[in-house]
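Missing here is one protein chain; the remaining ones are kept as they sit in the complex.
And then chain A:
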Amino acid sequence: MSELKPILNALRRSKVGAILLLLQIAITTAVVSNSAFIISEKMTYLNQATGFVEKDIFTFQMMHFGNDVNYMRQAELDESTLREIPGVIDAVIVNAVPLSGGGSSSTYRLQPTGQKSKGLNASIFEADSHFLNSVGVQLVEGRNFTDSEVVVSNDYAQYPTVGIITQALSEELFPDGDALGNTIYRGDNPVKIIGITDVMKGPWLKLDRRDWSVIVPFVMADKLTQFIVRTQPGERAQVMQQVEQHMLSSNRQRVVENIRGFEDLKAEYVSPDKLTMRMLMVMIVVLVLITALGIFGLTLFNINKRTKQIGTRRALGARKSDIVRYFLIENSVISTFGLVTGSVLAVLMAQQLMKHYSLAQLPLPFIITTAVSVLVISLLAVIGPAKRAANISPSIATRTI
């Protein structure tokens, strides 16, 4: 450590170079740690379990035209046609498709309107008893709808009064675990809870209500109908190809469109976030590279500038390892200051991001990991030039002076 003093003295003489390096390291640390945090948040979001075997399920829409259609009868017919296609496990008409970004939602409360009570905004799925089997989600408690509970109608006055809710919703509304058999209210309309499902994501992965859904045994077929179909593993592609033909064979006056696998629905919904994640990844890689290159270049220049001094030191008995050590220590000193500044900067930046963009708080491990990595990369960038400096012959010193 006896070298520290001369190193500091030397640094004091070429302040600007050192400060610039320090700044680079500081900004890099701040940007990389915050970006890494955003990336990890996005990854958690992108990789969240949906509760579906996405590869076996697909959805499609059908738009009818022609006046002479009884939508209700047609819907029943279509469902049974779909369920008979070889390879299909189950199929269902539904008002909203999970993961699609489109659907309906409403606030469910513990008491009817007029009485203050806890309420949550939940997604609503309206379908018959085939819904759970069609999306491949299990019940953890209670039972599925019976056929007599399913209402097939255009009349909201007949809206069902029973429902199945997701476990996440039951835990939020009934922390004591007594959801089953209890009743929740949408406005004044009661919904008696007869079943509770395992994890099942709703239409909006981004919103709070993603885990909170209510399934109601109501089928309302209209001009535009949406289907969910689950197939045997590996048979989906084939079924997806046939589905338009099967549907049009019973009635030509309609358009089948948006035949999409569940994983594609999810991919499309999350694609802006995936894009941000990718851009950030590219950016931090390039940023670290640029910083490393900068350190590398600057050390090379310093060595060139100090050729005579290095030669003199070598002539006076310094070993090669001493020269390498000199540059490593010099770099560590600058880096350490840079990393401390950078960590402070990272925290300040995270505060700004939290304030303006409702990001979560930057956890400390992200800063520490980034700081250590930047230090290692910075030292690696120095080793090459420092070894070259160590090879400067002592005779250089004698030759030019």
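By our rule, contacts are C-beta pairs under 8 Å (C-beta built on N, C-alpha and C of every residue); 3 or more make two chains touch, one makes a residue touch a chain; residues count from 1.
The rule is short, and it goes like this: contacts and distances are computed from a predicted model.
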{"item": "The complex's invisible chain, by UniProt name, from \"GerMN domain-containing protein\", \"Multiple sugar transport system permease protein\", \"ABC transporter ATP-binding protein\" or \"Winged helix-turn-helix transcriptional regulator\"", "value": "\"ABC transporter ATP-binding protein\""}
{"item": "Of A:21, A:75 or A:375, the one touching the omitted chain in the full complex", "value": "A:21"}
{"item": "Contacting the left-out chain in the complete assembly, out of A:298, A:323 or A:339", "value": "A:298"}
{"item": "Which of A:113, A:250 or A:309 contacts the chain that the document leaves out", "value": "A:113"}
{"item": "Selected from A:8, A:224 or A:360 as touching the chain missing from the view", "value": "A:224"}
{"item": "Sole residue of A:38, A:94, A:200 or A:377 that reaches the chain not shown, by the stated touch rule", "value": "A:38"}
{"item": "In chain A, positions touching the absent partner", "value": "16-17, 20-21, 23-24, 27-28, 30-31, 34-35, 38, 63-67, 113, 155-157, 187-188, 223-224, 252, 254-255, 257, 268, 271-276, 278-280, 282-283, 286-287, 290-291, 293-294, 297-298, 301-302, 304-305, 353, 356-358"}
